[in-house]
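Only one protein chain is missing; all other protein chains are in place.
Here is chain A:
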Amino acid sequence: MQGNITLGFYVPGQSFIHRLDPRTKILACLAMTMAVLFCNHPAGFAALSLVTLLALGLARVTPQLLLGILRPFGIFLVLALLLQLLFTPGRPLMMLGPLQLTREGVHFGFQLLWRLVLLIISGSLLTLTTSPLMITAALEDLLKPFRRVGVPVFELAMMMSIALRFVPTLLEEAQQIIRAQQSRGAAFTRGRLVQRVQGLVTLLVPLFASAFRRADELATAMEIRCYRPGANRTRMHQLRFHCRDYAVLAGTGVLFLIVLVMRWWG
């Protein structure tokens, strides 16, 4: 449990990436994601990997932290690789019992693995260097045009920031419930699957009950302070683009275009 909690956590800092406007980071992350998904050329992968490495360096991410980011995805990554290796039809390389390893399998398997690793890193770079609050503010700003067609952007952003705000509170509460139930003999970490699932139910029911109670009180607390859905709110922190933001946006934009060009004309 503890291991997953650090996943996607904000680590305060003053690095170049930290100081970028959150909108820049979201857009760059989006461009990287698309580029990684579209890329099918070795040169493209090399370029994307270099840029990712550069970003990791600029964000001052230590190798240990990088490992910490990737570790929770370990099983998933290995599984994805194995499935591709063993079940891709094509020219056989060698036989493994009833299964065969193919050239295509090896090619696609490692391509998929590399893609996933790049995606995880670029996503984590965003959440590691941007506070939940700034992510919300940025999303709110980026999605503003959708208000015209009736999407309640501000309300959605508020929901998201409140959800993020309650993550630590609910985690703490979950730990407390787990301890309380364990002291009465509930099994969360041992026993057969059925028992573990039963254990999970004894955790989730009280957790949900208290979440609803909290939600009710929180709604009152917001109303007390004049929160009106649909009314015009202002923000204390104004977002502002600087030179570095334009540079980063231009850079990732160009990279994205190169990858597209390589895919369709390369």
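The rule we apply is simple: contacts are C-beta pairs under 8 Å (C-beta built on N, C-alpha and C of every residue); 3 or more make two chains touch, one makes a residue touch a chain; residues count from 1.
The rule we apply is simple: contacts and distances are computed from a predicted model.
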- Message: Tell me the UniProt protein name of the chain this structure doesn't show, selecting from "Sarcosine oxidase subunit gamma", "Molybdopterin biosynthesis protein MoeB", "Energy-coupling factor transport system ATP-binding protein" or "Electron transfer flavoprotein alpha subunit apoprotein".
- Response: "Energy-coupling factor transport system ATP-binding protein"
- Query: Taking the entire complex into account, which one of A:19, A:71, A:144 or A:165 touches the absent chain?
  - Reply: A:165
- Query: For the chain left off this view, which of A:90, A:132 or A:206 is in contact with it?
  - Reply: A:132
- What residue numbers in chain A mark contact with the hidden partner chain? 131-133, 161-162, 164-165, 168-169, 172, 213-214, 217-218, 220-228, 231-238
